[in-house]
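Take this structure, written in structure tokens, and hold onto it; I'll ask about it next.
One protein chain omitted, others in place.
And then subunit A:
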Amino acid sequence: MASCTSSIPSGEREVSECSSATGGAGKELKVNIEFMGGAEMMFDNQKKLNVTLPPAECKWTIRSLLAYMKVHCAKGGGLERFFTGDSVTPGILCVINDQDWELLDTLNYELEPNDNIIFISTLHGG
């Protein structure tokens, strides 16, 4: 299982969007990321990543997690097959703790310690 711990101080992150500190912020946050259906190809073929997110001024969300993953976890070319805008590319489902992210405010979902985030690339083959 690979890890994706950042050695870059939080001040240098590109993803900070809010300035006021909220509850639970200011500490490292560990989440588990999994890839299915080929989404792992953009992440060095690692199907599981343990990510330690650096302390942030505001709560980590799926949106800022994606921005973090783009900088720190993604490898090689073809990233547009996973990232589109500040979200994932159409055809990729995001599942948070076994539930579709649509049931949990999608990009705005606030991460909790040990959340399990799965990115499922839909298959079309038969």
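Assume a residue touches a chain if its C-beta (ideal position, glycine included) is under 8 Å from a C-beta of that chain, and two chains touch if they have at least 3 such contacts; residues count from 1.
Going forward, contacts and distances are computed from a predicted model.
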Just go with whichever of "Adenylyltransferase and sulfurtransferase MOCS3 homolog", "S1 motif domain-containing protein", "Integrator complex subunit 15-like isoform X1" or "Elongator complex protein 4" UniProt uses as the name of the absent chain.
"Adenylyltransferase and sulfurtransferase MOCS3 homolog"
At which residues does subunit A meet the chain that is not included here?
36-38, 76-78, 80-81, 89-91, 93, 95, 98-100, 102-103, 118, 120-126
